[in-house]
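With one protein chain removed, the remaining protein chains of the complex are shown where they sit.
The chains carry the letters A and B, assigned in the order they are written, with residues numbered from 1 in each.
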Amino acid sequence: MNEIWYQFKKNKIALFGLGMTVMFIIFAILAPLIAPYDPYEMSTSDSLAGPSLAHLMGTDQFGRDILSRIIYGTRISLQVGIISVGISLVLGTLIGLVAAYYGRWVDMVLSRFTDVLFSFPDILLALVIMAILGPSLTNLMIAIGIVYTPIFARIARGAVLSIKSSLYIDAAKSMGVSNRKIMWKHILPNSMAPLIVQVTLSFAFAILAEAALSFLGLGVSPDTPSWGIMLSEGKNWMETAWWIAVFPGIAITLAVFSFNVMGDGLRDALDPKLKNESS
Amino acid sequence: MATEELVKVKNLRKHFDVSNGLFRKKSIVKAVDGLDFTVYKGETLGIVGESGCGKSTTGRLLMQLLDKTEGTIEFDGEDMSAWSKKELNKRRKDFQMIFQDPYASLNPRMIVEEIIEEPMVAAGMDKQERKERVTKLLDDVGIPDDYRKRYPHEFSGGQRQRIGIARALALKPKFIVADEPVAALDVSIQAQIINLLVDLQEEYGFTYLFIAHDLSVVQYISDRVGVMYLGKMVEMSESDELYENPLHPYTQALLSSVPVPDVHHNTDRVLLEGEIPSPDNPPSGCPFHPRCPIAKEHCKETMPEFRERNKGHYVACHEV
Partner (left out) sequence: MADNILEVRDLKTHFHTNDGVVKAVDGVDLHVEKGEILAIVGESGCGKSVTSQSIMRLIGAKSSEKVSGEILYHGEDLLSKTEKEMRQIRGKDMSMVFQDPMTSLNPAYKVGTQIAEMPIIHEKKDKKSSWKRAIDMLTKVGIPSPEKRASQYPHQFSGGMRQRGVVAMSLACDPDLIIADEPTTALDVTIQAQVLDLLRKLRDDTGTAIMMITHDLGVVAELCDRVAVMYAGKIVEEGTVADIFDNPQHPYTQGLIHSLPKPGSRERLKPIEGQPPNLHNLPEGCRFQDRCPFVMDVCREKQPELVPADKQDHQAACWLMGEEENDGDGRTGESEEPEKTF
């Protein structure tokens, strides 16, 4: 663990990503304390006000404070990220593990299934699922979770395949350890590294997908402070009040960027560690 | 030497289907192609050969890590393939394996204690008994007891191999397949491990199948030695007899190819032409004929029988 942190620390951009992530988490938890205004509170007198000392990022057409809405928006974004990526991680790992460990026709069936899912464009697939399930925050998270399952399934399958041929798996078999135990005790813990990295990367995608789906009106209800919805509404006012769309846009970009560089850093930090262990 | 049979292998074959793609030509690698031999109780049988000769596959077949294509393996008089999966897992305590690569054969995320305990957990031993057994095993293989909570990467190659040996001994097996157990180790460490293997055998009286490519190590540790080439056993005899009086031209070439760490050694080298043929397309007849210095016409057509030439000295060659 120390070794990973040591490697990670050396990567300044990844460190920045981690810092931003921590900041977003703090925002999400402490939103009511940090946000200067109630994100739902409308004020006709203040509508479409540009950035000022009173409203650092201005207000929208209903006079709601953009900064406060962005701060509250981290809650939705993180929630969507955690739950949907959690769904993909669990489902994908399970599929990949079973496919790779049992091989043959089990692998055939599961791999083809994930290939089919994989071949749809992300957003299109999410749209289809949302259309079936109906628009709501829960369904949105389920849809995003399903969309990113194949990536995890593939990564898990690859990792398991390489670990499955390790000598210590043969050793466990030769000692009469059961299949289930081999999967849980030997294969899964050793396949986690690439999956952890994918979690951070998918987190970014999930936030983006939530924004996109909300932008299209398939996500949360329109008055919820979600970055995607803010962006969607802001586009109508681009000419008169650019701040409504630009600030949530910056928030999305920053969050996605942070998770991405953190994931990259994590991957680099985990990699040499694995090399050391095997050589 | 004891003459009670422990493992009896008859006409053992393992063919791997390596055709890739649906429409490609079928391609079969005959990794092991018709082996007959017996391992006697208490002895060390060495198996030597170059890469692709099938020696490791043989070890894995005996360990039931691979399913055979044909033939029988009898263990203590019982046909192993007659055992159900459950029965097999129960019987595994009698035959264990020591692996080549001490870096890859230990799970990097388990501590020493867990590694050595694993076979005991699988066999259903209780906790108290397991802890005591680990203490004894660590002592047997020369690892200080206070290292039991450490991870494999904290150990050197030689120490890891000691841990691997302790794990193989955990259930007091009768038979141990050691697949190149010292190949990955440095010379000075190799000798430590070889001594350990010899001492443990003396103390516990188990039987070894010792697979290696290093002929001098095999000669040192084995009572009898078998030489494999392209999935077939070409010669087998008592160790000293084999090294002093090799009959098969391949054994002769192999022995003479080993560089001897002695400047006064006269190398009367039989240099073999060409390379080892690929096992997915082995030559007809005797697999060694394309490289054999004494091959005759009929060697290309018929595979020579594995026959006893002198007492206990078997060889598969038409021209001997």
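Just so we're on the same page, a contact is a pair of C-beta atoms (placed from the backbone, for glycine too) under 8 Å apart; a residue touches a chain by one contact, two chains touch by 3 or more.
Everything numeric in this text was worked out from a predicted model, so none of it was measured.
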Using the definition of touch stated at the top, determine which of B:18, B:260 or B:320 touches the missing chain.
B:260
Given B:54, B:108, B:158 or B:231, the one touching the chain that is not displayed:
B:158
Could you tell which one of B:32, B:272 or B:315 touches the chain left off the display?
B:272
Which residue of B:217, B:247 or B:295 touches the chain not shown here
B:217
Which residue of B:5, B:36, B:50 or B:94 touches the chain not shown here
B:50
Counting contacts across the full complex, list the positions on subunit B that touch the omitted chain.
50-51, 156, 158-159, 186-192, 194-195, 198, 213, 215-217, 219-220, 240, 243-244, 253-254, 256-265, 267, 269, 271-272, 275-276
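Rule of thumb we're sticking to: only the chains that are shown with their structure count from here on.
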Report the inter-chain centroid distance for subunit A and subunit B in whole angstrom, where each centroid is the mean of the CA atoms.
49
Going by the contact rule at the top, pick out the subunit B residues touching subunit A in the complex.
60, 63-65, 88-90, 92-93, 96-97, 99-101, 103-110, 118-119, 121-123, 153, 164, 167, 170-171
Would you mind writing out the residues of subunit A in touch with subunit B in their complex?
166-168, 170-178, 181, 185-186, 189-190, 276-279
